[in-house]
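Apart from one protein chain that is not included, each protein chain of the complex appears where it belongs.
For clarity, chains are labelled A, B and C in written order, and residue numbers in each chain start from 1.
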Amino acid sequence: MTLSVGVLGYRFMGKAHANALARLPMFFPEAPEVERSVLVGRDEDALADAADRLGFERTATDWRDVVDEVDAFYNLGPNHVHAEPSIGALEAGTPVLCEKPLANDLESAERMAAAAEKAGDGVPTATAFNYRFVPAIQYAKNLIDAGELGEIRHFRGRYLQDWLVDPEEPWSWRNDAEMAGSGALGDLGAHTLDLARFLVGDVERVSGHCRTFVDERPVEDSDETREVTVDDAYSAQAELAGGVMATFEASRFATGHKNDHAIEVHGSKGSLKFSLERLNELEVLREGDRGYQTILVTDEDDPYVEHWWPPGHVIGWEHTFVHENYEFLSAVAGESEDYQPDFADGLAVQRALAAIQESDEHGEWVEVE
Amino acid sequence: MTLSVGVLGYRFMGKAHANALARLPMFFPEAPEVERSVLVGRDEDALADAADRLGFERTATDWRDVVDEVDAFYNLGPNHVHAEPSIGALEAGTPVLCEKPLANDLESAERMAAAAEKAGDGVPTATAFNYRFVPAIQYAKNLIDAGELGEIRHFRGRYLQDWLVDPEEPWSWRNDAEMAGSGALGDLGAHTLDLARFLVGDVERVSGHCRTFVDERPVEDSDETREVTVDDAYSAQAELAGGVMATFEASRFATGHKNDHAIEVHGSKGSLKFSLERLNELEVLREGDRGYQTILVTDEDDPYVEHWWPPGHVIGWEHTFVHENYEFLSAVAGESEDYQPDFADGLAVQRALAAIQESDEHGEWVEVE
Amino acid sequence: MTLSVGVLGYRFMGKAHANALARLPMFFPEAPEVERSVLVGRDEDALADAADRLGFERTATDWRDVVDEVDAFYNLGPNHVHAEPSIGALEAGTPVLCEKPLANDLESAERMAAAAEKAGDGVPTATAFNYRFVPAIQYAKNLIDAGELGEIRHFRGRYLQDWLVDPEEPWSWRNDAEMAGSGALGDLGAHTLDLARFLVGDVERVSGHCRTFVDERPVEDSDETREVTVDDAYSAQAELAGGVMATFEASRFATGHKNDHAIEVHGSKGSLKFSLERLNELEVLREGDRGYQTILVTDEDDPYVEHWWPPGHVIGWEHTFVHENYEFLSAVAGESEDYQPDFADGLAVQRALAAIQESDEHGEWVEVE
Partner (left out) sequence: MTLSVGVLGYRFMGKAHANALARLPMFFPEAPEVERSVLVGRDEDALADAADRLGFERTATDWRDVVDEVDAFYNLGPNHVHAEPSIGALEAGTPVLCEKPLANDLESAERMAAAAEKAGDGVPTATAFNYRFVPAIQYAKNLIDAGELGEIRHFRGRYLQDWLVDPEEPWSWRNDAEMAGSGALGDLGAHTLDLARFLVGDVERVSGHCRTFVDERPVEDSDETREVTVDDAYSAQAELAGGVMATFEASRFATGHKNDHAIEVHGSKGSLKFSLERLNELEVLREGDRGYQTILVTDEDDPYVEHWWPPGHVIGWEHTFVHENYEFLSAVAGESEDYQPDFADGLAVQRALAAIQESDEHGEWVEVE
């Protein structure tokens, strides 16, 4: 059996997932066979070019024509077009992988999660928090679950980029509250909040702080400017399940930082640190250690590593998408029980995002449902 | 002219300042001559031993007998005994250096600052935020003041220790709200808040989060336990003057971290990072740089360095006290205009500490006066 | 026009190159089209499996049947089978990419280079020193060529692994002088010597030191042991063209190091450092800098990066093979003038390897022809 995959979106994320699909046969021979069936978009010329380059059999300009024809539907469009196509696919009984954050607002995310629940266990969903699939993060998860760090006390996460430092950097949909929902918060913070939930536990209460440093930006190829209606940076304090203290932060104004997603966890017995820019490494301090061990998580028995190369031969950012696709498609093919992070996980993160925004508006702590 | 110095407190801080005083003549020959005149404490035997080892001429058991006899009075006692002796000294017209935080509560700090103001410009005061005197921090300050980082956007500070991870670690005055005022917040956070003010600007609004992980601790040499009435860890979000976003955190439960005081600053043109455990280094990213430079701040023309050793010959934690004492005593001797951080600075930090506690209690942002 | 490629060898290197070929169309659309035509090996079952997994159209058990049928021949076999098939291919006018080191002995390497020269400019050859194609290394090369480091004084290279620390680690062909030529020297040192030549200049004189720590090893699935006839580690001192002092070292006994290939260069104006385990980074100190900048070489205008992902989205070890294959196949297709490192470069490294061995045997410095 070959799974046909339909993909909405053909830019950055389209390329990342197409590459992942293309690499499965050589490295994950046990994965279901996959056909890059149809690529969905509006601009027919650009779409045709992309389909050719990314290896799709055909193109379509309306997702409605696609969602009931494919075995899995990937929604890689901007945040404000996450809801309708995803819900449409689910109503057609088609499994859906949707990029993060799950939606541009909480209400949409709730409808998406409801649709997923209604579709039932046989129709897997995925919110594409790909950083769960970094081998070092999986290794961290195993350490924590095995109690190697003891009782967790602190979680600290931040995601730093600098692509908006220049006030002349042009406006894009990512600067628009309607389309994006939020700025650094939803785009970057969603990843951090998901890792906190994955590694430590649910976000129970938050106090948020959002900030826009540059209020309007030039529109490309025009003399006009357009308003920035999202945050350029956010920070948050939180309590996670079990009384864990947490701090979160993200910025698009952190000069010199390109894609610096870093987390730190302290438990009663040990601690760990991770940074995406050195994603093959995990720093771990276990009971009895006097300092953090800088571990290259590339040994044969490390998560996913046996599929790739010998110890010390590092992998890259894109490999997380291969792992994610492998797991999701295995679930779609019915070869694995369950897939996570699913739409329920996406919704949980969306609730935290919304709570952070609400807290920022009211200057008070907010409970996350 | 030789300045006579009276010191209240003969433990950790007593040793640090006595050492600083002892080292001035060889390394800062332009410093005023100093006499370690009198050491003040209660336990006469321990006091006599300490005076002998630390090079004091005599001892006293009541600070009242001392404050008007010396040219400078150092108050190195626990936080709850900061106010009365310091105010007593100031009323006698004696310059005072007081350990941080300035007091165990805001009201005491206000009285101390009022006494300092009343004593006037000729009676210098110091709140002993010694980390201002790390060469790398002074170098950072110079960079920021010269505009090398551009407009500052973010300040991030944290101070991690792990000495209370073990619930059997005995109770001490540092765990008591009356004596200490607060826990990690006042002991560690005060340093970070001071560096934020020094490098970037005043703390204007805060949202705080405090947490006690272990509620009672064994009393040493006893079967009893005693309540812990301070925080084991805190975090805070803040706005600094000029709209800078800031995050703060400290913990005594950060397993594996001994004295890890780290700050990071991002501006529109550059960024910097500092960690106390590598205090000879500053990481700096300037306009045109593609990555942080790891700078060893030990060149001849770096702040204070010419007094010590050739480039690359690193100094230690204790050297910050020598610099601090040099600056304060120069002010006492009337050889320099002004000394900072003074009691007004100590009060400003105390207001931020109080605001963080108040914010934590009420779950709301609090303006710092 | 589609280039057909025949590949001898289907294990580690077979997978690395097959992956590279498979990824070209999506990421290097300007590369020639390539057909994974035929996979060559002896064990027919294993070969058939590999061909299926690696995407080859057919298999062959004799390279003689292949070398004149394909547009490019990849020799990925053990060192002692580098010469004959490569020479056979060149005699048939077929371009050859051969894994490193070029041969198991100098005489074979000389014959291979002679065959390459005889085949002429229209028949490109490659010695597969893939680390030249790390973006950070290309960036380093550009800096040096542009004079950013000034006159080069020092080159320091080392390659540390630990897979032979355990004396029970079984014997393999890599432990045999006839098959491998040398041990850590040829397997690891060849890479370092190539980078020295690429970045700085030819190796002119060497003093070598080789050492075997474990003299015999168990034969897998047997009670016997077999003699280790190669070095477990080597070091060398050298003079490179222009009077550069160089030191080299490699070991399979460096406990805790998996694939730690590190180089350092000091010039009169600047310095740089690189480590393969953090291959997205280059540490650079330029004129006017006070410390090394830790540069993430993932910007759009960094070598090869625009083909992949946005800034900060790191690539892995395998990407070096994609770059290498792109460059070599472009030369095969006549779309680029010249390809390096070719067999002449492979021979130059082989001369240095031989000189190091000779120096070790005689205890004297040896000139490299």
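The criterion applied here is as follows: a contact is a pair of C-beta atoms (placed from the backbone, for glycine too) under 8 Å apart; a residue touches a chain by one contact, two chains touch by 3 or more.
All values reported here derive from a predicted model rather than from experimental measurement.
K.L.:
From the list C:4, C:172, C:237 or C:340, pick the residue that touches the absent chain.
P.N.:
Looking across C:4, C:172, C:237 or C:340, the contact with the absent chain belongs to C:237.
K.L.:
Quickly run down the residues of subunit A that touch the omitted chain.
P.N.:
With respect to the unshown chain, the touching residues of subunit A are 283-285, 289-296, 299.
K.L.:
For the chain that got dropped from the picture, name the residues of subunit B it touches.
P.N.:
With respect to the unshown chain, the touching residues of subunit B are 12, 15-16, 18-19, 22-23, 25-27, 29, 53-55, 161, 163, 257-260, 276-280, 296, 298-299, 308-319.
K.L.:
Spell out, residue by residue, where the missing chain touches subunit C.
P.N.:
Those residues of subunit C that touch the unshown chain are 149-150, 153-154, 156, 158, 160, 165, 207, 209, 211, 213, 233, 235-237, 243, 245, 247, 249, 251, 253-257, 266-271, 285, 289, 291-292, 363-365.
One rule holds in what follows: only the chains that are shown with their structure count from here on.
K.L.:
Measuring between mean CA coordinates, which chain is farthest from subunit A?
P.N.:
Farthest by centroid: B.
K.L.:
Looking at where subunit B touches subunit C, is over half of the residue numbers used by both copies, so same, or under half, so different?
P.N.:
Mostly the same residues.
K.L.:
Per the centroid of Cα atoms for each chain, what is the distance between subunit A and subunit B, given in Å?
P.N.:
So the centroids are 41 Å from each other.
K.L.:
Can you check how far apart subunit B and subunit C are, centre to centre, with Cα atoms defining each centre and the answer in Å?
P.N.:
Going by mean C-alpha positions, subunit B sits 55 Å from subunit C.
K.L.:
Would you pick out the residues of subunit A that each touch at least 2 other chains?
P.N.:
Expected reply: 257.
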